[in-house]
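All protein chains but one are shown in place.
Going in written order, the chains are labelled A, B and C, and every chain counts its residues from 1.
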Amino acid sequence: MIRFEPVDPDFATRIRDSFARQGAMGHLGARMTRVEPGEVELELAYRPELTQQHGFFHGGVTGAIADTAGGYAAFTLIPADATMLTVEYKINLIAPADGEKLIATGRVLKPGRTLTICEMEVAAVKGGASTVCARGMQTLIRLEGRPDRPAG
Amino acid sequence: MIRFEPVDPDFATRIRDSFARQGAMGHLGARMTRVEPGEVELELAYRPELTQQHGFFHGGVTGAIADTAGGYAAFTLIPADATMLTVEYKINLIAPADGEKLIATGRVLKPGRTLTICEMEVAAVKGGASTVCARGMQTLIRLEGRPDRPAG
Amino acid sequence: MIRFEPVDPDFATRIRDSFARQGAMGHLGARMTRVEPGEVELELAYRPELTQQHGFFHGGVTGAIADTAGGYAAFTLIPADATMLTVEYKINLIAPADGEKLIATGRVLKPGRTLTICEMEVAAVKGGASTVCARGMQTLIRLEGRPDRPAG
Partner (left out) sequence: MIRFEPVDPDFATRIRDSFARQGAMGHLGARMTRVEPGEVELELAYRPELTQQHGFFHGGVTGAIADTAGGYAAFTLIPADATMLTVEYKINLIAPADGEKLIATGRVLKPGRTLTICEMEVAAVKGGASTVCARGMQTLIRLEGRPDRPAG
């Protein structure tokens, strides 16, 4: 396990603030449950508003929280005056996303001055048992001198 | 341009019915605006509930409608007693998803008895101008003898 | 079809020179058969040295020429004092790569100052008939002030 050293000591505050401004995460009902250097975890409780046609979590919703968990994992390692954008992500849906909640974990595989690579895992928790339902990879780009929250 | 021949003449009805049962698409506000053999189009009007922290459409939302458009494009070509699941999708976010609405188009590249491959394009429409903001690819698997809507 | 305008009028010469310095492409036996703004085509004749265990072209070889075709497609649009590196590529092997030769085409989907996105298609030609055997996407990064061929 690689240990990452954040350059902004207040990274967790900055990230929770940014996450709170994501209308889409609020609308889905995702909560940020863990923020560590290079790793972020989100939880999403089951609701019929999050399903595909067979009643499981929608694959696009699973992908959305995976993308977000990976993006903020990368975000933990950048300076305070920078922001991160997703370049691309790829997700394999490896089991039905069937459960009371999803837990999405994003981890930095390789931080970089310009590009950062993350991996993501999403688990479905049902009756106390956790099953990995998705695995993914993501490429992000750092924008310098562009604080995530504009002054105002 | 490849012309595909649907095996189920009622494919459009079956697909619109399946889409209507996707709680997640209803919650996001996506509408199915076109259903043709091998091609499906969705539209998603802008709302603050769909944004990332800078006010654009969230990349995870863009990915979710791309996944859905591709999935239903594949769905147009299968028998009435089968269903389709996404195996994996990959999406490149190539421009800010900035506009009054997104239009996601899914197209079958290669239909198959077991696996089908699709490509997806998402455009952001702003003041009448359309800009491609995402491109993707997707692999789906057909489940035979498993109608999308269970009898009941 | 997008028309791209190259910034370096001598792009084709620069690209053929770079390709000729790729030991791996020479070892596989790939030839560069077309170089246009935003589009490059490679051909690879069948040899037992290029096969997987069932005698078809190896998927890794198919991926390698797709990566190269996409990379040089991106290369056609950059200044003479820059170079291009592949960030990531994804390839779907959609039919057996069975034929006398493969033709790999790389096309720029979205050129950018930093990142460029390409799509790739590989066709297997057998007895005069061409079958698409792979489709892919690729992300590349431009390195400025780093000519592809070092002075010397």
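FYI, a contact is a pair of C-beta atoms (placed from the backbone, for glycine too) under 8 Å apart; a residue touches a chain by one contact, two chains touch by 3 or more.
All values derive from a computational prediction rather than experimental measurement.
Considering the intact complex, the chain excluded from display touches A, B, C. Contact with the chain that does not appear here is found for just one residue of C:Met32, C:Ala74 or C:Leu93, C:Leu93. Here one chain is not drawn; of A:Leu50, A:Ala64, A:Ile117 or A:Ile141, the residue touching it is A:Ile117. In the full complex, the hidden chain is touched by chain B at residues 87-88, 90, 114-115, 139, 141.
Even with one chain removed from view, chain A keeps its contact list with that chain: residues 90, 92, 94-95, 109-110, 112, 117, 119, 132, 135-137, 139. One chain is missing from the display, and on chain C it is touched by residues 18-19, 21-28, 47-54, 57-61, 63-68, 71, 83, 85-93, 148-149.
Please note the rule applied: only the chains that are shown with their structure count from here on.
Contacts between chains leave no pair untouched here, as each chain touches all the others. In terms of the distance between Cα centroids, chain A is separated most widely from C. Where chain A touches chain C, over half of the residue numbers in use are shared by the two copies, so each contributes mostly the same positions. With centres set at the average Cα position, the gap from chain A to chain B is 22 Å.
Multi-chain contact residues of chain A, defined as those touching 2 or more other chains: 87-88, 90.
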